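Left out: one protein chain. Kept in place: all the others.
First chain written, first letter: the chains are A and B, and each begins at residue 1.
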Amino acid sequence: MSQSQMNILKIENIEKIFEIKVSAFKSKNLYALNKITLEVERGKTISVVGESGCGKTTLGKVVSGLYQAEKGTIKFHGQDIAHKKPLQRGLLQKDIQMIFQDPYSSLNSRKKVKDILEQPLKIHTKLNKADRMQAIEKTCADVGIDLGYLSRYPHQFSGGQRQRIAIARAIILNPELVIADEPISALDVSIQAQVLNLLMDLQEKLNLTYLFITHDISVVKHLSDYVAVMYLGEIVEYGTKEQIFSNPQHPYTKMLFLAVPDIDNPVLSEKVLETGEIPSPIDLPDGCYFAGRCPLADADCEKEHPPLLEKGDQYKVRCIKV
Amino acid sequence: MSEMLRVKNLKTHFDTRKGLVKAVDDISFSINKGEILGIVGESGAGKSITGFSLINLIDSPGEIVDGSILFNDRDLAHLSEDELSRIRGGEISMIFQDPQMSLNPVITIGKQLIETVTYHNPETSKQDAYKKAVEMLELVGMPAPEKRMASYPHQLSGGMKQRVVIAMALINSPKLLIADEPTTALDVTIQAQILFLMKKLTQEFGSSLILITHDIAVVAQMCDKIAVMYAGRIVEYGSNKDVLYNPKHPYTKGLIQCLPRLNEEKARLYQIPGVMPSLLALPVGCYFSDRCPYADEECKVYPETITLEGRLVSCHKVK
Partner (left out) sequence: MKFFENEIVAEFFEDKLAVAGVFIFIFFTFCALFPSLLSPQNPYDLEQLFLENSFKSPFGEFLLGADEQGRDILSAIMYGLRISLYVGIASTILSVFIGLIAGLVSGYFGGIIDTIIMRIADIQLSFPAILVALIIMALWGQGVTKIVIAITIVNWVYYARTARGVVLSEKEKDYAQSAKALGMNSVSIMVKEILPNIMAPIIVIATVRIANAIILEATLSFLGLGVPITEPSLGSLISNGYQVLFSGYWWGSVFPGVVLMLLVISINLIGDRLRDVMNPRLKR
């Protein structure tokens, strides 16, 4: 099978621009996504990692249709969905589902769990009530939700249980692609492990493809096949999990690894002070966006904006010093 | 090492409509001068309430019902609100996860810093307080500190706001700083900076630090001593090395095992089955028993706290 047949999602040169009012009469453009190109292989997990303002959540929203891109294309099932709202995507939309970060606001507190799980079925299928119930029961079994939950309301459950319900809602239509936007960040550590394992099990069982968005790089290793590191609207490094974890090249990726507290290496080195502040995404420099914080930066870095270069075997990095 | 704070059998209970919630139930720990103690636990474990109890920020229906909090020969649990308000911000400061909780949005940060000084040291002149404030901003790594004195909180980023909060907390050279999840809301590179700063400054000022967090990797980096809390009680308490690298209590072990590691590859993460019991429906006997791989009949009675290899642990199954 050729590479293009294996890819279910092809994101090309996507730009998402927001207009921000800087004063009463002036607005400036905020490039939340700046020519993002990414391909997602069927059945695999690609993690998008970055800190606030990097655009990872925006990317998830553009793919799911909650935002429309200004420029660029997203090919899914042969169609370009980048500029289409969910309603306009028709049947395609049923194959793209989303899991949100906050288990407390992603479920409508006024609805019973059964109604929450039934909703996608009512919108996208023509199943009758009995068949819908069957689908709900099967999904509950897959996700590990006791059938007794169905008649209760979200507020009666813990964060971890709610996230399970959110996951059930996302897979009940048997989608191809699941966008998970920080699905475990709001959960306790012991529950994070449970939910991560569940996501991995479901991926195997249902041949799901994950676009996993997170700021926590330590979580990424267990779930991902590919990793894309984002900074201020751009991908700065991309590769397989092995490439990124055993030999990160981009100074920002290295900085992330340095800053993450690691129980196996609990040293708090003074080097973290050199990591600087995340600049404002509104007034971006002409050269490399990371130059202001980079230990390797010099005059060349500030002159021209570095391109994302492929350095063999699916690995890409955006840095002239590498 | 001189002991600075000793908490004995502290109990903070909440008498709610749904029942009695024993948020903090008979905990004891101590902290020496210059030491960093980490209180680790998941949500509902009682770690934040412990922090609040130390300076009695507990409101009805909550109350400190038992125990003592000995701070330099005074029992904080039995002081009047008046006496406590003189201690808060002066000898003992607290910082929170959300900088908005400590910063008044309509007053410049300069003014807030100055007020913090003059409230506790009324004899200080405004010029001296101003100088001190600028010094503190510089110490916490604020670029252009003099200019920043005139900024309002909303003009600063999250990391910068937290630096201001730390400056306010340390400006009166407190003996003890209590930090409740101070970096949870910050990006990881900023978190690293803030943690480094807190460690460095508390050492420089000779203050002790109680760091309350759910992040075990953070306590590994920061703390000398660690107390692991579960459902309102401390299940393991000892030095950093003992508790994290030779844990005895099954919960501590489980918690460390389910951490995703940067340099390990596992097909599945270890997971502790079940969830922490609700404080309104605590099981009979050991609170961890229904999730514990080693639990048996013996565990139907709440275990005594024993000393084992240099640390305190509450479990029947460890010897």
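Following the convention adopted for this analysis, a residue touches a chain if its C-beta (ideal position, glycine included) is under 8 Å from a C-beta of that chain, and two chains touch if they have at least 3 such contacts.
Predicted model, so just to flag it, every value in this text is computed and none were measured.
Which visible chains touch the chain that is not shown?
Missing chain, whole complex, touching shown chains: A.
Touching the left-out chain: which of A:31, A:76 or A:100?
Only one of A:31, A:76 or A:100 touches the chain omitted from view, namely A:100.
Which of A:111, A:305 or A:321 touches the chain that is not shown?
A:111
Consider the whole complex, including the chain that is not shown, and state which of A:37, A:68 or A:119 touches that chain.
Per the contact definition at the top, the residue touching the missing chain is A:119.
Among A:16, A:56, A:132 or A:169, exactly one should touch the missing chain; which is it?
Missing-chain contact among the listed residues: A:169.
Extract the touching residues of chain A with respect to the undisplayed chain.
64-66, 86-87, 89-90, 93-94, 96-98, 100-102, 105-111, 119-120, 123-124, 155, 169
What we mean here is this: only the chains that are shown with their structure count from here on.
If you average the Cα atoms of chain A and of chain B to get two centres, how far apart are those centres in Å?
Chain A and chain B have C-alpha centres separated by 32 Å.
What residues of chain B sit close enough to touch chain A in their complex?
Of all residues in chain B, those touching chain A are 42-43, 141, 157, 159-160, 187-193, 195-196, 199, 214-218, 220-222, 244, 254-256, 258-266, 268-273, 275-276.
In their complex, what parts of chain A are in touch with chain B?
51-52, 158-161, 188-194, 196-197, 200, 215-219, 221-222, 245, 255-268, 270, 272-273, 275-278
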